[in-house]
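Pasting in a structure now, in C-alpha cells, and then I'll have a few things to ask.
A single protein chain has been omitted; all remaining protein chains appear in their positions.
When the chains are written out, they are named A, B and C in that same order, and each has its own residue count from 1.
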Amino acid sequence: MCTDQDTSSPAHRCAILRTRAGPRETLHFDPHDPASAAAIVSCGGICPGLNCVIREIVNMLWAYGVRRIYGIKGGYKGVMEPEEWLELTPEKVKDIHTEGGTMLISDRGNPPHLESLAARDLKNPSACLQTGGDGTHKGAMQTFECTMEIDHECAVVGVPKTIDNDVPMIDQTFGFDTACTEATKAVNSAYVEAKGNANCIGLVKLMGRHCGFIAMNAALAARDVDVCLIPEMDIDLEKVLQHIEHLMRTKGHCVIVVAEGCGDTLIQSSGEKDAGGNKILADVGPWLKDTITARFKTLGLPLTIKYIDPTYMIRSVAANSYDSTYCSVLGQMAVHGAMAGYSGITAPCQ
Amino acid sequence: MCTDQDTSSPAHRCAILRTRAGPRETLHFDPHDPASAAAIVSCGGICPGLNCVIREIVNMLWAYGVRRIYGIKGGYKGVMEPEEWLELTPEKVKDIHTEGGTMLISDRGNPPHLESLAARDLKNPSACLQTGGDGTHKGAMQTFECTMEIDHECAVVGVPKTIDNDVPMIDQTFGFDTACTEATKAVNSAYVEAKGNANCIGLVKLMGRHCGFIAMNAALAARDVDVCLIPEMDIDLEKVLQHIEHLMRTKGHCVIVVAEGCGDTLIQSSGEKDAGGNKILADVGPWLKDTITARFKTLGLPLTIKYIDPTYMIRSVAANSYDSTYCSVLGQMAVHGAMAGYSGITAPCQ
Amino acid sequence: MCTDQDTSSPAHRCAILRTRAGPRETLHFDPHDPASAAAIVSCGGICPGLNCVIREIVNMLWAYGVRRIYGIKGGYKGVMEPEEWLELTPEKVKDIHTEGGTMLISDRGNPPHLESLAARDLKNPSACLQTGGDGTHKGAMQTFECTMEIDHECAVVGVPKTIDNDVPMIDQTFGFDTACTEATKAVNSAYVEAKGNANCIGLVKLMGRHCGFIAMNAALAARDVDVCLIPEMDIDLEKVLQHIEHLMRTKGHCVIVVAEGCGDTLIQSSGEKDAGGNKILADVGPWLKDTITARFKTLGLPLTIKYIDPTYMIRSVAANSYDSTYCSVLGQMAVHGAMAGYSGITAPCQ
Partner (left out) sequence: MCTDQDTSSPAHRCAILRTRAGPRETLHFDPHDPASAAAIVSCGGICPGLNCVIREIVNMLWAYGVRRIYGIKGGYKGVMEPEEWLELTPEKVKDIHTEGGTMLISDRGNPPHLESLAARDLKNPSACLQTGGDGTHKGAMQTFECTMEIDHECAVVGVPKTIDNDVPMIDQTFGFDTACTEATKAVNSAYVEAKGNANCIGLVKLMGRHCGFIAMNAALAARDVDVCLIPEMDIDLEKVLQHIEHLMRTKGHCVIVVAEGCGDTLIQSSGEKDAGGNKILADVGPWLKDTITARFKTLGLPLTIKYIDPTYMIRSVAANSYDSTYCSVLGQMAVHGAMAGYSGITAPCQ
C-alpha cells in the first residue's frame, strides 16, 4: 500500500490507496491547466449521501481550480456516451444534498473498459472519481489497468458505497447511519402493529446482502425486537420457531427482524445473477412469513403476521446529519487524493 | 335525527346522533354516582390517533367525575372477558398519545351482543364508547338495540374510525391527515427511485378500500406523480399502459400511485371475507407491477419497477399535530354526548 | 361580490373576489397571445408553502399556454427593477416545493404604484399574482385602482398569506398547519425541560400578532400545556401568577404557552412601526419570564425558566403534506381566476 510520502508517484503507480484527509503539499496535476478535467461516475443502487459526495467532489475540484467537471449518467454504460455527460458546476449541485437518490442516474453493468476509455479520452479526464460497490471497484481497477496499458495519466479514485456497511478496511460506509435511522422506524412500526393487534407478529426484512449490520443496529436502537436473524449467525430454524411459539403463547406478540442475506443462509437462492453480476438472493422475508404461518397452522394457534419490507423507503431518503457531515469529508478526501495523483480508494483513517 | 334540545331524552331513545361540542346544560347520568361506569372498545385495524382518542375520553370522563373507566382489550371479543378489562385513569393514559397503535389491542369479529351485555352488566357501564369502522358501528347499533331490549340505560357512542376518510357525513376522519403525511414520504421514495435509476418506474400502493382520498392527497402533496389510479375512476387500462409507455420513452422514468380499492375495480377479488366481515380485495399493487412488466417485455423495452407498499408504516405512526388536535376535540365531544345520555356517532358539525 | 357567472366582466371590474376552483368556460385573456404575461410578487415574512404556491402558479400558467412568467424579487420594491425579474418556467420551479422560504426574496415596503406600473408596463403583464398579508392586499388594491386609472387590463389576484391564520373569510391560510406542527415540537421541548429539571417552568412564545390560533392548536396537540395565553382573552395577570405558583407548589413543574399578540394586550408596545407598516409589538416572552421570576423571588421559591422562542425555526420549514396539497389547490385557483379576468383574492369556498 502506498503511503502518504509518495506524493511524487504518478497516478497510475498505486492502485489501492487509503488517502489521508487534507490538501497535499505537492499536486501531481495542475488544476489550472485548461486540459485538466475530471469525471464522476455513480454505479449500483441508490444510497443516502450519493448527492452529498457528488456535490462535495464538484465543489472541491472547483476550489482547486478545475473547471471541466463531468457528471456521467447511467454508470459505466454512460461513459460510452460522452455527448450525454453533464457539465457540473457548484451552482448546478448547490441544493442536491437535500435530495435522496443521485443526480447521476445509476445503472448496473460494465462495458469493455478500453472502449470506454476511448470515449472518455474525448474529454480527457485526468481524474476519474467513482462511487459504487464491489463491481464498481473491480471496474475501477480495470480502468486503472487500461490507463496504464495506454500510458494515460489519470487518477482513478473510488469512494466505496454500500448501504450494508460491509467494507472491512473502513469504520463505516456512507449512507449506513441514515439507513439505520430509517430502518429503526420500520422496526417501530412492526412493534406497534404487533402490540396493537391480537396474536400478531411484526416481521421486518432489512438490507444486508452478506451482513447484518443494519438489522442489528436497528434492533438495538428500536429496543423492542425479540428475534434478530443475520447471515453471520448459524441459525437453527427449529429453535427459532420454538422460541417464536413460546413468545406468542406467553406475551401474545413479538417482533422479528431478518437480514436480507439470510436468503443465502436460511434458504438457497437459484444462483441467478443480476445485471451488475450480483447473485439474486431468495427473498427471505415472505419465506419466513410463510414458514411461521405454516407452523402456527399446524399448531392450531391464531396468528396474524404484519410483514414490512422498507427497502426502497430506506435507501431513497436524503443523508441524515451524520452522513451529510461524513460525505463532506469523503468527497474532499477523494479530490485531495486525485489532485495529488493517487489512484485508490478513499477511506478515513482508523 | 336528535337535536341538541333533547337533553332530557334517555340514552336509548336516539340511535343516530351527531353530537355537538361543549358540555351540556343537563347531564343524563350522574358522573359522581359510584355506580357510574364507562367502557371503551377499540375495533378493527390500527389507525393514527387511536391512543389520542382513548386518552381524551379517559381524561374527560375523569373531569366529569366518573371514576370507573374500563378499557376493553381485543374489540368486541374482549367485552366477553370482563376480568381482562383495564381500569383506566389519567395517570395510565398520560403518555399514550405519543405512541402509534392502540393501548387496547384491536381485534375483528363480533360475538352475540346479548351475551356480551351479560358480561358487561357485571361492571354496569352507563356509557360505552366505541371506535371503529363500519362493522364496529353495526355492532354498536346491535348493542344499542340490546340495551333497549333489556331496558338497560347505556349511552352507546361511536367515534368513526377509518384511515381511508370515507365517511360522508363528516369532513375528515381522524388519522387521515397523518396517513397522507406518511404516504407522501412513500411517494417521494418512489420518485427518488424512479429518477435515480435507469428506465425505472416507482409504483406505490396506498390505502383506500373504496376510495382514493389518501392516494389523491399524497399525489398532490408530493407533486411528482405521473399516474394516480383510484377506485372512483372508470379506468381504461389500455390507455394507462400506453401513457406509461409514452412517459418511459420520453422522460425515462415515471411515478404511479394506485389505491388499494382498485383491487375491486381494475381486477376482481375472490369474494372471500376476513374475520371482520370485510371482503378480501385482490392485491392490485403486485398485479399492476406484473401487468406493466409483461407489457414492456412484449415491447422489448428495458424496465425496472420499484414497488412500495407502505401500508403498515403509514398506519402505525403516532398522530401528527393536526390529528392530535382533532382527536382532542373528538374524544371530548364523545364524552359530552355520552354524559348527556345520547347514543349515536360523534362528528364535528359542518 | 362577483359571482361565478360574471366571466365576461373585464378584469378591472371586480376588486374583491372569492374565485372558485376549476377551469372556466370562458377565458378573458388569450394565454397563447405572445403579449400575454404574468408576474408573481411575494411580500412580507416567509411562510411555509410560499414556494409551493409559486410553483403551482407557474405550472398552471404554463399549462394554460402563458410563456412569459416573471418572478419579482424583493416584493413591491422589486417591481421597480424589471431588469431583475426572473423568467420562470416549470423546469426552474421543479423542486422548489421541497424548500422552505421563498425563491422570490421577500421584502416589506410599498413604493408608489403608478410608478411601479410604469416599470411593470415594460413587460406588460396581463395578470399579477401577489401573495402576502394585509399590507400586500392593500397594495394589490392600489395596483388594481391604478390599472383602472390608466385603463390597463390586468387581473390583480391576491393569495392571502398569514401564518397566523387570521383571515375571517377563509377556513385556513396556507402554512398554518405546518406552523402548528413545528410549534408542537417547541411545546414538547418545553414540557421535557420542565419535567426533567427541578422546579422548572417551560415557557414558549408562539406566533400570532392578533390571534392565538397557533398557540391554541399547538397546546391542544401537545397536550401537556398548563397555561395558554392568547390575545383574544381578557387576562387577569394576578390570577395567572397565582395559578402558576399553585402548579409549582403542587406538581413542581409547568408549561406555559403565550401568543406573540399578548405583547399588545398584557403589555403596551411603544407604537413604533416596521418597514411594512406593522406596529412593532413589545416582546411578551422575555417580559413574562421576568415577571414570573420576580414573583418567585418575592415568594422565596426556587425556579428555573427555560424560555423558547421558535419563531424562525417554525416559519422557515418547507410545507408539510397538508399545506403542500392545499397550496396546489390555491395556486391553481389563483390562475384560473386570473385567466378568466377576475381581480380579487383567492379563497377556497366554505
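Convention: contacts are C-beta pairs under 8 Å (C-beta built on N, C-alpha and C of every residue); 3 or more make two chains touch, one makes a residue touch a chain.
Predicted model only: the values in this text are computed from it and were never measured.
Peer 1: Would you mind spotting which of A:126, A:143, A:165 or A:184 touches the chain that isn't drawn?
Peer 2: A:184
Peer 1: Of C:36, C:59 or C:102, which residue touches the hidden chain?
Peer 2: Per the contact definition at the top, the residue touching the missing chain is C:102.
Peer 1: May I ask which residue of C:92, C:195 or C:279 touches the chain that does not appear here?
Peer 2: C:195
Peer 1: For a quick check of understanding: of C:179, C:256 or C:317, which residue touches the chain that isn't displayed?
Peer 2: If we include the chain that is not displayed, C:317 is the one touching it.
Peer 1: Write the list of chain A residues that the hidden chain touches.
Peer 2: 55, 97, 177, 180-181, 183-184, 217-218, 220-223, 320-322, 324-325, 328-329
Peer 1: Could you please point out the chain B residues that touch the chain left off the display?
Peer 2: Touching the missing chain: residues 95, 98-99.
Peer 1: In the full complex, which bits of chain C touch the chain not displayed? Write them out.
Peer 2: Considering the whole complex, chain C reaches the absent chain at 45-46, 50, 74-75, 77, 99-102, 105-107, 185-186, 188-190, 192-193, 195-198, 202, 252, 306-310, 312-313, 316-317.
Here, only the chains that are shown with their structure count from here on.
Peer 1: Just how far, in Å, is the C-alpha centre of chain B from the one of chain A?
Peer 2: The answer is 38 Å.
Peer 1: Express in whole angstrom the distance between the two chain centres, defined as the mean CA positions of chain B and chain C.
Peer 2: 32
Peer 1: Do you know which chain A residues sit against two or more other chains?
Peer 2: 99
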